[in-house]
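With one protein chain removed, the remaining protein chains of the complex are shown where they sit.
And now, subunit A:
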Amino acid sequence: MSEQDDNALLTRRALLEGSAASALLLTTGMPLRSEAAAADEVSFAVHTNVVTLRINAHDSTLNLDSRTTLLDVLRHQLGLTGVKKGCDHGQCGACTVLVNGRRINACLTLAVMHENDEITTIEGLASGERLHPLQSAFIAHDGFQCGYCTPGQICSAAGMLEEARRGWPSHATHNLCAANIPLTDEEIRERMSGNLCRCAAYPNIVKAIAAAAHEARQ
């Protein structure tokens, strides 16, 4: 990662934004934001960083505005639109990806924070034409309706099953110190509570995950 435009007070982008705002002011007579806010915007230098991200085992080097979230890079710069934006505030789980095997919300982290990390999205779960067992299970058990939350559900489930395999407890675990915590439906529901489904496909999502977990244990 390297920092550029460090000392630039007025960048091309800020200038463009500034002139776009004044053009709007001229045509409509109504500023979108207050003029003070627009002036403030101009005084903010835009900082960019060159970042190399390793996504689905493929390196991409990008010049990014430091504000860019991991979610926006994946969707907008890299075209990985399987990753969804539901709320952009950590509340829905649609943007769940795996970072070094752990599930996180891509909307609440900056891309520039992930140099040297191994990032996996829904696009990277299958091996060639062979679907990931969770993908097959979601199809077999009809674990979706509109499908919007599904990539996040599947990535989250992949991370969750790994957490369970490592013996992590959950809020639904009765004995925190148990050596073996059975992955009951109650456990699955609790562990997946960070993924909302507007279509309420929950019963089949739980079935699909339980089936994939069962298969993995065989």
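Everything below uses one rule, namely that contacts are C-beta pairs under 8 Å (C-beta built on N, C-alpha and C of every residue); 3 or more make two chains touch, one makes a residue touch a chain; residues count from 1.
Note that in this section contacts and distances are computed from a predicted model.
Novice: Identify the UniProt protein name of the omitted chain, choosing among "Cytochrome P450", "Glutamate transport system permease protein", "Nitrite/sulfite reductase" or "Xanthine dehydrogenase family protein subunit M".
Specialist: According to UniProt, the chain not displayed is called "Xanthine dehydrogenase family protein subunit M".
Novice: Which residue among A:Met113, A:Ala126 or A:Cys146 touches the omitted chain?
Specialist: Selected residue, touching the omitted chain: A:Met113.
Novice: Sort through A:Ala45, A:Leu62, A:Leu131 or A:Ala210 and give me the one touching the missing partner chain.
Specialist: The missing chain is touched by A:Ala45.
Novice: Could you tell which one of A:His58, A:His76, A:Arg102 or A:Arg198 touches the chain left off the display?
Specialist: Answer from the full complex: A:Arg102 touches the omitted chain.
Novice: Could you please point out the subunit A residues that touch the chain left off the display?
Specialist: 1, 3, 6, 44-47, 49, 65-67, 69, 88-90, 93, 96, 102-105, 108-110, 112-113, 156, 159-160, 163, 166-171, 173, 176-177, 189-195
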